[in-house]
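Could you have a look at this structure, given as structure tokens, before my questions?
Just one protein chain is left out here, and the rest sit where they should.
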Amino acid sequence: MEILFYIAGVLAILSTVMVIAVRNAVHALLYLIVSLLSISVIFFILGAPFIAALEVIVYAGAIMVLFVFVIMMLYVDSSNSNEKNIFIKPKTWIGPSIIALILMAEMLYMLLGEGYHPMPHQIISPAAVGKLMFTKYALVVDLAGFLLTAGIVGAYHLGQKERKILHRYLTDKNENL
Amino acid sequence: MNIPMEYGLLLAVILFCIGLAGLLIRRNIIFMLLCIEIMLNAAGVAFVVAGAAWGQAEGQVMFIFILAMAAAEVSVGLALIIQLFKQTGSLDVTNANKMKG
Partner (left out) sequence: MKELLWLIVTLPFAGALILAFGGRKFPHAVSAIIGVGSVSLSAILTLLVGFEFLGDTTPFLQVAWQWFDVYGLSPDIAFRLDTVSLIFIFIITFVGALIHLYSAEFMWKDEGFVRFFVFMNLFIGLMLILVLADNLLLLYLGWEGVGLCSYLLIGYWYKDPKNGYAARKAFIVTRIGDAALAVSFYILFMTFNTLNIQDILTAAPGTWSLGSGIAMATAFLLLGGAVGKSAQLPLQTWLPDAMAAPSPVSALLHAATMVTAGVYLIARTHVLFEIAPTAQHTVAIIGAATLIIAGMSALYQHDIKKVLAYSTISQIGYMFLALGLGAWSAALFHFMIHAFFKALLFLGAGAVISVMRDEHNMFKMGGLWKKLPIIFWTFLIASASLSALPLITAGYYSKDKIIWLAFASDKGSVGLWLAAIVGAFITALYTFRMVFLTFFGKPHAEPTHRPGWMITIPLMVLAFFSFAGGFIELPQNMGNLTLVSDFVEKTLPVATLSVLQPFTELIFQIISSIVAIGAVFLAYILFFNKPFPAAEPQRNAVQRFFFKGWDFDLLYDKVIVTPMIFLAMINKKDIIDQFYTGLACITRQLNALLSATQNGQLRWYAMVVAAGAIIILTIIFFP
């Protein structure tokens, strides 16, 4: 089981790196799905089968499908945006990478500084999760419901056709687009 | 099974930083949204790992909330992407700089 954890972790990291490295958005999406699946494996190993299932169903399933739809709608060409040679010129990626590395170094420093704490292998059942959610966190569930409703309404509003939303102070330079 | 909690958190940190690096590097807005998903997911991983380490269900509950939030965020974000594409004709986020000070 332990070896499975490491394999899945390495796989998740590699595929996530590929997500940000590839040019083609559909490829990136597929890599992300791989990453999500391997994380789902890790969840399973950590004793959270319910979350592992949700990860696959909601994340890798529903959310990624949304992405696929949008990419299908919009994707003209992978060279659509002018980031063709993004990794050829170091100028574009070296600064952000350094920032991310510093952040990672800091977090690792504080994470690994105090020794290791082995985790007990203990499966937490969906029933326990559900019970906690609808008792202690019932209010948060309501709020999440509001958030989703707002998301739906907002997405509907923004996605309407024939709506050119320009700010009234902006010039209508893009009128002809 | 004897996996230290730190390894799980290590994974979360690495994933988060990869997501952050991607967010900063990429210009394609779809990739940026994907990177945000990676980062959210990394945060979820951290919660679940911590929950498992303490043997409590709270971590998983938090993951579910993150999931809901991610779903809402993605739906609005994708709608915005569609609008952006309609307005500027491209997915390059550098073109969407009308709100400079």
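Labels for the chains are A and B, by order of writing; each one numbers its residues from 1.
Quick note on the criterion: a residue touches a chain if its C-beta (ideal position, glycine included) is under 8 Å from a C-beta of that chain, and two chains touch if they have at least 3 such contacts.
Only a predicted model underlies this, so the values are computations on that prediction, with no experimental measurement involved.
Displayed chains that the missing chain touches over the full complex: A, B (touch as defined at the top).
Within the full complex, the residue among A:Val22, A:Val58, A:Ile99 or A:Leu148 touching the omitted chain is A:Ile99. Those residues of chain B that touch the chain absent from the view are 20, 23-24, 27, 29, 32, 93-94, 96-101. In the full complex, chain A contacts the hidden chain through residues 95-96, 99-100, 102-103, 106-107, 109-110.
Everything below uses one rule, namely that only the chains that are shown with their structure count from here on.
Centre-to-centre separation of chain A and chain B, using mean CA positions: 4 Å. Here chain B touches chain A in the complex through residues 1-11, 13-22, 24-28, 30-31, 33-35, 37-38, 41, 45, 48-49, 51-53, 55-61, 63-65, 67-76, 78-83, 85-92, 98, going by the rule given at the top. For chain A in complex with chain B, the residues that touch the partner chain are 1-2, 5, 9, 12-13, 16-17, 19-20, 25, 28-29, 32, 35-36, 39, 42-43, 45-48, 50-51, 54, 58-59, 62-63, 66-67, 69-71, 73-74, 80-83, 86, 92-93, 95-97, 99-101, 103-104, 107-108, 111-112, 116-122, 124, 128-129, 131-133, 137, 140, 144, 147-148, 150-152, 154-159, 163-167, 170, 174, 177.
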